[in-house]
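To start, the structure under review is shown below, and the notes come after it.
Note that this complex is displayed minus one protein chain, with the remaining chains in position.
Should a chain be cited, it is by its letter among A and B, assigned in written order, with residues numbered from 1 in that chain.
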Amino acid sequence: MSSCAFSACTFHKTLKSHESMCNKPSYLKKSFVPADVSRVKMTWRNSMTWQQTGSRLQCGALNGKNNLCFLKGNTFQLDDVIEAQQFDREILSAIFEVAHEMETIEKTSRGNQLLKGYLMATLFYEPSTRTRLSFESAMKRLGGEVLTTENAREFSSAAKGETLEDTIRTVEGYSDIIVMRHFESGAARRAAMTANIPVINAGDGPGEHPTQALLDVYTIEREIGKLDGIKVGLVGDLANGRTVRSLAYLLSKFNDVKIYFVSPEVVKMKDDIKEYLTSKGIKWEESVDLMEVASKCDVVYQTRIQKERFGERIDLYNEARGRYIVDRNVLSVMQKHAVVMHPLPRLDEITVEVDEDPRAAYFRQAKNGLYIRMALLKLLLVGW
Amino acid sequence: MSSCAFSACTFHKTLKSHESMCNKPSYLKKSFVPADVSRVKMTWRNSMTWQQTGSRLQCGALNGKNNLCFLKGNTFQLDDVIEAQQFDREILSAIFEVAHEMETIEKTSRGNQLLKGYLMATLFYEPSTRTRLSFESAMKRLGGEVLTTENAREFSSAAKGETLEDTIRTVEGYSDIIVMRHFESGAARRAAMTANIPVINAGDGPGEHPTQALLDVYTIEREIGKLDGIKVGLVGDLANGRTVRSLAYLLSKFNDVKIYFVSPEVVKMKDDIKEYLTSKGIKWEESVDLMEVASKCDVVYQTRIQKERFGERIDLYNEARGRYIVDRNVLSVMQKHAVVMHPLPRLDEITVEVDEDPRAAYFRQAKNGLYIRMALLKLLLVGW
Partner (left out) sequence: MSSCAFSACTFHKTLKSHESMCNKPSYLKKSFVPADVSRVKMTWRNSMTWQQTGSRLQCGALNGKNNLCFLKGNTFQLDDVIEAQQFDREILSAIFEVAHEMETIEKTSRGNQLLKGYLMATLFYEPSTRTRLSFESAMKRLGGEVLTTENAREFSSAAKGETLEDTIRTVEGYSDIIVMRHFESGAARRAAMTANIPVINAGDGPGEHPTQALLDVYTIEREIGKLDGIKVGLVGDLANGRTVRSLAYLLSKFNDVKIYFVSPEVVKMKDDIKEYLTSKGIKWEESVDLMEVASKCDVVYQTRIQKERFGERIDLYNEARGRYIVDRNVLSVMQKHAVVMHPLPRLDEITVEVDEDPRAAYFRQAKNGLYIRMALLKLLLVGW
């Protein structure tokens, strides 16, 4: 068992004043800007320096009502949602607060009209019914409207050959926000750099799927009650799953976190993430003993072994697939407050007998995706 | 000509009090339950005895406002719509009354908001544009919203392999009611047993298509003015059409009905339905003379000979197809008050010259599908 344990490094360094918040040249899409902050705004959208940036969050007041907040240095503006890395601890916390408000709205305020008159285009270059329905439900639960396409490839079919940028320029004329699923890594960023309306990345190929990462962290906070000091076991396909990679990344922003990697040899977590965690002072371990890990963790995060990654090596797939199953035995060693999570869809890596245990959090996790997406739509369209 | 004639048996035996109504252990999804009926509620959703039941209608008051009705013993609660057999004469009558109200709403009350804030998911595992549009129109005519998918198979694609149950648990988090079309018989029942929100079966393979059955019976009542004592000729493909089978089943619930079967030899009505009708005291006849039958009937219910059922025997198909055509000659012997019905789509089994005759009821019948679906959505979402 290899091990790597440092004391947790600190976070929460930036964002003390709007000057430090705004060390990134940025472009405010929203029209109202208080005079006293206008000097910090520059265009990054066509800037070649943009790629090297960390956070792309905007500082700036959304409108007059929020001036006070802005002056206190704790109001942000979200322009686009492109990758998990754009969020730091403060912004995560702020988003989660809004997500929690959305939960209340969804449960008690049928026919809410917060986004009435707003139009979301779901521009899907490959089908992802689960993600699309989640976004569309989020929009409609807040009174917004939706334009749907699941065959956006038709825009740029071989014979026609339209660029993504041209498609975006057309679609932004028809809608107020674009939720895009694409098969190419980096497509969401290109779309965001083109569009004058907000863009949300709903997955771009092997690249990012930031709303999944957000809902995972939100679920941990809602289920466990905290993010500092938690122990998380990541189980299954850690090599190919962007979900677990993004989750590990986001967890590194919190204090005193411990991560356990439990995976078949062929799909182990890659070195880049391990090195990143180490550099951030996050303790991590690799283990082959799911039972032992399950007994220690607050969260057992199971993932599906993706058959499509194994090509013709069905033998390797079958070996990997049966290796770590979350079943009643695993439940029996887990702590009472701990939970089982899974990004879904599930095959048989969690047995159905687990479903009825209150610690089975995966369907609540899916539901949290709705609240996170409601929160993001609200924040991108009408602000904090 | 074979013949089977009994005097009609009686119906209308149950539903005299809520005790007799509720002989089925049941689970009320709706949250409010008056104290005095709480004792009759048990869970059937996970019960293995469920399959053998007849009616799955719920008794129970929907909310305080309906207490009075409930106490009078004539208020039901509808949880799911899974199969034609779940409806008895009383519930049919009650649904038809609501459908008639829906007709008034659709014609006079543009922008009705009865279902404002409710979200329907149309989860179609195979495309059925006609049925889907009808449901979506019904929802929107009442101010409700819709999440659409016609490629629900993508949820459970080969590589992913999600179960229907898991899909339902996810989708129920995004919506208030699920309208499902599936390619497997029994799928709707499995969905309903999983979901904590209402499920409507919009056709499950060779199984059931209950809203079609309801709209057929509703159309007969609207066109002829009664259901007791009517004569109905079922024409065409009686072996494969679930429509005519369900219709025969539902007609057996009424008094003094006479059914004529007119079909090519290869697609005759199967014995199970004939035996069922006989057991219920329903008079039926087989005939090869469409003209004679047409002259006697209140309803000539024509169906399409389904080419896809004949495989490579195109010869048999062509023979069957041309055998019984409803044309001007048939119209000429029909009574003045009688009507021609058809579930659509039509090929050439009704000639277009028939369309202009006021007795051609098939497009009105399609429109009635809208009213029936509006009624069911209303009943499942906000109650009677």
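The working rule: contacts are C-beta pairs under 8 Å (C-beta built on N, C-alpha and C of every residue); 3 or more make two chains touch, one makes a residue touch a chain.
Source: prediction; values computed, not measured.
In the complete assembly, the contact with the undisplayed chain comes from A:Ala152, out of A:Ala152, A:Val199 or A:Ile282.
Counting over the whole complex, chain B has residues 110-112, 127-130, 132-134, 136-137, 140-141, 148, 150, 304, 306-308, 344-347, 352, 363, 366-367, 370 touching the chain that is not drawn.
Residues of chain A in touch with the missing chain: 116-119, 121, 145, 147-149, 151-152, 154-156, 159-162, 165-167, 169-171, 173-175.
Please note the rule applied: only the chains that are shown with their structure count from here on.
Distance between chain A and chain B, defined via averaged C-alpha coordinates, is recorded as 43 Å.
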